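Of the protein chains in this complex, all but one are displayed in their positions.
Let's look at subunit A:
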Amino acid sequence: MYLADSRSTKAAVAPDTRPGRRPAAVPGTVLALGAVSLITDVSSEMVTAVLPLYVVAGLGLSPLGFGLLDGINNGVGALVRLAGGHLADRGGRRHKVVAGLGYGLSALCKPLLLLAHTLPVLSGVLAVDRTGKGLRTAPRDAMISLATRPEHRGRAFGVHRAMDTTGALLGPLVAFAVLRATVDGYDAVFAVSGCVAVLGVLVLVLFVPRRIEPAGAVQLPEPDRPALRDSLGLLRRPELRRLTVCAALLGLTTVSDSFLYLLLQREGDLRADLFPLLPLGTAAFFLLLAVPLGALADRVSRRRLFLAGHGVLLLGYGLVLSPWHGIPAVVAVLVLHGTFYAATDGVLAAATAGAVPAQHQGAGQALVGTGQAMARFTCSLAFGAAWSLWDGRTALAVTAAALAVSALAASFVLRPADEASPAEVSA
């Protein structure tokens, strides 16, 4: 790995690698995209934070069965994500346009929330909001890959994910400040959220370049228009195929956050009022560790860190199953859970970027991301069934064993080709 890194650094005669000057590891475009994600997450998490309160207290509705459409949403979300990635690659890389559509669609949903007074309409608006998210994810990650020199992608994705998570943590604070100032002014929360979302779109339009020339050693010939066949044909590339298979395999054994928190609460006999704080704990450690672990991924191997992240998750499962209970044990699990995200989320995107040529970045990111998301959804269904069949504890023990096997298999699959040098990939 060290060899590959030094080789690519030598090959790239870029001004920012001169000694005495700190290399611009995180390009302006990535910071701009990070800012867009941060602002957009403030907007969407504002809504998420007050939505339950709005439904129950504001509208006076019983929201059970509200999540019924989740399965359909997941399926449609996967298709939209693939479409977003593919469309973004077409016509000489329209990443910005497709991502902008996605951000715009979600922004449009915020004022619509003001008009939704029944659960079916509300679910519909939220589904459109999610479609926007599905549409923008792959083009955004493609733009981050294209704008960053290959050897710095881990850190760049880490910076992006950290900014994204910061927005997610700030959103609820803003929402409750507005709610406090207006005494149950849910419409004011939605209005402010809408304004913030528009600002996010505007930052994208103004500060993200329309065409992103791949940063790195090799300049590409003018890209052709990849057809759908070409996008799907990416899976014929052994490197991407291995990565997709491993992401899906490990995704199949990754218990969803809500199940994990539920188990953590039941096994640890956690006080009921502390339950809502669990996701904040994971997010906080994700935020803290995303950049250092992303940078570490650039130095050691991204695949190895991705695998190590799942090892950390396995430790977390072990801790939930262990007889050690109480607040310190819960915090330890959240540290491991946050570390898992920091070591895998942006790192997988960075590894994907290295396995697909520049003109297919959108479709490549979409394929791997969708594979992982679908696998995790399948795991949720299976985990729920296993819980009914045995109980939560046994279901987790079985999943942990499966995760160990998957991780072992994945380390075998990913072993032969450690990260290829950028020159090989983009040629």
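As a working rule, a contact is a pair of C-beta atoms (placed from the backbone, for glycine too) under 8 Å apart; a residue touches a chain by one contact, two chains touch by 3 or more; residues count from 1.
What we mean here is this: contacts and distances are computed from a predicted model.
S.K.: Just by its UniProt name, which of "Succinate dehydrogenase cytochrome b556 subunit", "PD40 domain-containing protein", "Lactose/L-arabinose transport system permease protein" or "histidine kinase" is the chain not shown in this complex?
M.R.: "PD40 domain-containing protein"
S.K.: Which candidate, A:Gly233, A:Pro276, A:Pro292 or A:Gly326, sits in contact with the chain we can't see?
M.R.: Once the missing chain is taken into account, the touching residue is A:Pro276.
S.K.: Among A:Leu79, A:Leu115, A:Cys195 or A:Ala401, choose the residue that contacts the chain missing from this document, as touch is defined above.
M.R.: A:Cys195
S.K.: Among the options A:Lys133, A:Arg302 or A:His337, which residue touches the chain absent from this view?
M.R.: A:Lys133
S.K.: Which residue numbers on subunit A touch the omitted chain?
M.R.: Touch set of subunit A with respect to the missing chain: 44, 47-49, 51-53, 55-57, 60-70, 118-121, 123, 126, 129-130, 133, 172-173, 176-185, 187-188, 191-192, 195-196, 198-199, 202-203, 206-207, 257-259, 261-262, 266, 271-273, 275-276, 279-280, 383-384, 387-392, 395.
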